[in-house]
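Of the protein chains in this complex, one is absent; all others appear in place.
Then we have chain A:
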Amino acid sequence: MAPKICALCRKSKAMLKRPKTGQQICKDCFFYVFETEVHNTIIQAKLFKPGDRVAIGASGGKDSTVLAYVMKTLNERYQYGLDLFLLSIDEGITGYRDDSLETVKRNQQQYDMPLKILSYDELYGWTMDAIVSQVGRKNNCTFCGVFRRQALDRGAAMLNVDHIVTGHNADDIAETVLMNIMRGDIARLGRCTSICTQGEDTIRRSKPFKYAYEKEIVMYAYFKKLDYFSTECIYSPDAYRGHARVFLKDLEAARPSAIIDIIHSGEAFEIKDEVKATQKLQQTCQRCGYMSSNALCKACTLLEGLERGMAESGITDRARKRLEAEGPAPDNIRTIPFFNPPSGQPVVTVEAPS
């Protein structure tokens, strides 16, 4: 059988079937369209301006590894004029994060970008290993997720960057749309398809891979021979994949455009005005100054529970009431340093590539 010719350049031999469009294309055209689409996303949403300091949230996984590579490529090709940094969070999970942080350190060398690693231990005084030893494996992901979000913002503030970019891809966003509908989380549903989020005091956070299929990210890493670390977190070995994720994969198999179609749907609707009026207003945490929906932010609530030996208090209402019944928080517990938005000067030195 004669080799298939690339549907785009009509010159080279087709090497892959593109998951997003089903077209049979060559490797070079795949690199070109993948990168150009990310560029289109960046330009369309006006994500950056020349001179911006941008931190790439780097976990050492496929999404952030490819993101770092593509951001560097596009920054040079289209002369965005960005100062790029790598920002990693070390949750303190022995045997899991140690290896993936090695990947990030390699990326630092390969892409010639300064790297900052911020640990939970440094910020909260607790590693995930220590948290799991107290709370067990059931709810540890709640702590990890809440702490990571704050840690990224705080790391970015230390680096004095204007912007954090994360490797959330189209599959993640489509899955979030479905999840939020199924659990009735109207507030998150309203904002989960936004490419860029920014509160009054928080650092801009955006997702340049918003329209990039997970499979294409893997394909890109494979053909570019980018190495990344892929493992399940040891504290969630049977990770709850979520009904939405399994369902989404089935939809994608039936019609690959389903992922983009869900994102388009999510972008086309919004919460009715009368519902918006009933939503909680954003405020500032009284203890640490981070954005919060309540007097205390979620991270401070969780940390107080850990410090007072009542970790469940951040998880269930009953445990929370028990904690409150014991009186106010003692003065000697560890708290999170007060959050100061970027001041104009980096407050930490970053590891420059050697």
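Everything below uses one rule, namely that contacts are C-beta pairs under 8 Å (C-beta built on N, C-alpha and C of every residue); 3 or more make two chains touch, one makes a residue touch a chain; residues count from 1.
Assume contacts and distances are computed from a predicted model.
UniProt lists the omitted chain of the complex under the protein name "Cytoplasmic tRNA 2-thiolation protein 2" (options: "Magnesium transporter protein 1", "Pescadillo homolog", "Cytoplasmic tRNA 2-thiolation protein 2" or "uracil phosphoribosyltransferase").
Note on the undisplayed chain: of the listed residues A:T41, A:S206, A:S292 or A:S313, the one touching it is A:T41. In the full complex, chain A touches the hidden chain at residues 8-12, 17, 19-23, 26, 28-29, 32-33, 36-37, 39-41, 44, 59, 61, 77-78, 100, 139, 141-142, 144-146, 148, 168, 172, 175, 177-186, 189, 211, 232-233, 235-236, 239-245, 247, 250-251, 253-258, 260-262, 264-273, 275, 315.
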